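This is the structure I have questions about; it appears just below.
A single protein chain has been omitted; all remaining protein chains appear in their positions.
So that you can tell them apart, the chains are marked A and B in the order they are listed, and the count of residues begins at 1 in each.
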Amino acid sequence: MIGRPGSAATTAAVAAAVAAAVVLALAAAPLVLAPYAVTVLTRILVFALLAMSLDLLVGITGLPSLGHGAYFGAGAYAAGWVTLHASPSGPVALLVALTAGGLVAAAAGCVAVRARGIFFLMLTLAIGEIVQQLAESWHEVTGGSNGLYGIPAARVGGAALVGDQAVHWWVLAVAATAAAGLWLLASSPFGHALRGIRDNEARMRALGYRVYGYKLAAFVVAGAVAGLAGGLLSAQQRLVTPAELGLGTSIPALLAVTIGGAGTLWGACVGAAVVVLVRDHLGASLGGHGSLLLGAVFVAVVYLLPGGAARALSMPRRRG
Amino acid sequence: MTTKRITRRRMLGAIGTAGALAALPACRKRSDDSGDATRSTGSGKRVKVGLVIPQSGVYAPLGTDMKRGWDLWLERHRGMLGPYQVTTVVADEGESPQTGVQAVQKLLQRDEVDVLVGIVSSAVALASQTPVKEARKVLVVANAGAGAITGASRTPYIWRTSFTNAQISSVMGQHLATAGAGGPVYLIAPDYAAGAEVLAGFRKTFTAGGGQIAGEAKPAFGKTQDYQPYLTGIRESGARAVFCFFSGAEAVSFVKQYSEFGLAGKLPLYASGFLTEGSVLDAQGDAAIGIQTTLHYSTELDRPANRELIAAYREKFSATPTVFTVQTWDAAAVLDRALGTATGLDGDSVAAALGTVGAIEDSPRGAWSFDGQSPKQNMYLRVVEKRGAAYVNAVVRDLGVFAQVS
Partner (left out) sequence: MPAWLDTHLVSVLNGLAIGFLLFILAVGLSLVFGMMDVLNLAHGVLFLTGGYMAWAIAGEHPSWLGFAGALAAAAVVGSLAGVGLSLATERLARRSHLDQALLTLGLALIAADALSVMFGDDVHAVGPPPGLDGSVSILGSAYPVYRLAIIAVGAALAAAVHRIVERTALGALVRATVADRQMVSAVGIDDRRVRVAVFGIGSLLAAVAGALGAPIYGVRPGLDATVLVLALVVVVIGGLGSVRGALVGALVIGQIETLGRSLLSDLASFVLFGALALVLVVRPHGLFGDPSGTRS
């Protein structure tokens, strides 16, 4: 079980090579696939980023959250509002989205992170529902139940992002960068500390780690990245509604993390692809029974693939 | 353990290959624009229509009615709209604006339809402006009622054969102001955009006619099952009548509880017609008797076109049509006329042709015409009665022709 010297570096190199290959394939996709398939792929990328941010919280830090959609939605609304009313610049909107997600997460996290287990779960649920209700009620700013529609195309480097190809490349660039950042964070000492907290919080506290601070930091980072994903949604879908904030987003994200295997960030991407394809596409071709299929796939994965797709797909290697 | 992992990996590999094979149809060559122009001038002309209706979730029953209306119209017109043979592609609007916009994008990008019809939810209709404008295809909205869809900032590509939320309620407001409501009226509708538009429409014409508002309540949309707190508030307010707007499950709960808590006999209930339209009326039962509503259609309208529709619908589906059926039926009728005179199937030609359609004389709801891009139509005052074993919205009076109200 204890690895050979140098195996960690080899594993990391292999992982980096695979990741680069995947990104290249995704970048080439719009040149090969039909427009609708590209739109679907873009949507998967946005959801994958959300799932990765949730995996940081659930899989790596061990804090299961049922309200992650709130930060996703906060970022989406912020980006949408800015693009509608202030500036059509794509990067500016994303920066605002990142900040919005992080701020809302910071406010929520101060309170939520003190709880543990099911109480943390329920508190994040309550916060998520409150934020969603806020979006529905505050219709002067958020547009109420109709949401922010008719968001103009984002402008990147002077050109407007119209058409499936341009949008896809923008989303891919941002998502890949953010994913790389998350991966670096997870591999850093900070990430190891989070895993320690997940595995044995009391011992970490005994070792002198300020557990509350670490958990809150993880919560804020996860919220900020979720907000960034929301900003990408706003640029891709050109529509933000309160449905983005509630359980309709939080639950599929949690399912994606579990299908993919909690704890490995790339597993969440696989899970996200599975969820979107099963629910929205297989389900649509079967006459609107997407949730039944998703439930069935989920049950099958939970029983047959413990550790999710990530464990099943990974090479035998030392744990950790 | 090694054999198990290999088996799992093989399984995942098989799934992956299957998935890749399934994705192959997505690797079509990107279509070039010239394809659209050649299609309309060839012989054996065909038009592809995308029907966006809810097939899952709380609005699914409306989607069923709409699809039936569409299919029945085509069946009785040899499957043709104008000179074109119709291929209908259905997409599920789902429950949220996200799924609705995805359905619209799928129809436009993958199925490459020429015209879109349908849409129940106003949020989806408003959000569809962007993809429809960019694809330059016409969308005929067959239900969504938000005023903004065909209001000041409308796009020429979106037309509507249904109603605006405020149009229906402003008629009731005017009627109650002239006929007298017996005192101040209490307003109640769910807390979402449509509810706000309906109440605003009522309030404007009712107060302009001298009416008094006793109070207002906005229960949480989709989250309220028990209306007792609001019903006691109504009683407390000193109102002599209530005007409300609910649809679907909330309509059933509200009407039943209105009766259970003793308000049914004491405070007359007025509403926008959706409170008692379709299958909710059966669920409400005796509790709905006496409720007066305004709507642009009733199954009890004594017109030959309506009687024909009801007979044909009953024979084919063993059910009674609803306002949603008629709205989609009329969408087909309107497209039939437009495509008969349009110079092509692209959005600009069809939109221009829709502008010249004129009056639709043979609609089951009565003669109507477009006011801008939304119907100007007769509004009927209806009251719920029990006839035999069935509950119906009997027509009390035709209140006249009303234009769209934003």
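Assume a residue touches a chain if its C-beta (ideal position, glycine included) is under 8 Å from a C-beta of that chain, and two chains touch if they have at least 3 such contacts.
The structure displayed is predicted, hence computed values, not measured ones.
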item: Options A:V141, A:A160, A:L207 or A:V302, residue touching the unrepresented chain; value: A:V302
item: Residue touching the undisplayed chain, where the options are A:V225, A:L254 or A:A284; value: A:L254
item: Hidden partner chain, touching residue among B:A60, B:A241 or B:V326; value: B:A60
item: Option touching the unshown chain, where A:T11, A:S87 or A:Q133 are the choices; value: A:Q133
item: Residue numbers in chain A that touch the chain omitted from display; value: 58, 64, 111, 114-119, 121-123, 125-127, 129-130, 133, 136-137, 247, 251, 254-255, 258, 262, 289, 291-292, 294-296, 298-299, 302-303, 306
item: In chain B, positions touching the absent partner; value: 56-58, 60-61, 191, 217, 219-220, 223, 225-226, 228-230, 232-233, 235-236, 248-249, 252-253, 256, 260-262, 279-280, 283-285
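As a working rule, only the chains that are shown with their structure count from here on.
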item: Whole-Å separation of chain centres (CA-atom averages), chain A against chain B; value: 35
item: Sites on chain A touched by chain B in the complex; value: 32-37, 39, 43, 133, 136-137, 139, 144-147, 149-151, 162, 164, 237-239, 241, 243-244, 248, 277, 280, 284, 287-290, 304-305, 309, 312-313, 316
item: List of chain B residues in touch with chain A within their complex; value: 2, 5, 8-9, 11-12, 19, 23, 26-28, 30, 55-56, 60, 91-92, 94, 96-99, 101-103, 105-106, 109-110, 122-123, 126-127, 129-130, 134, 146, 191-194, 196, 220-221
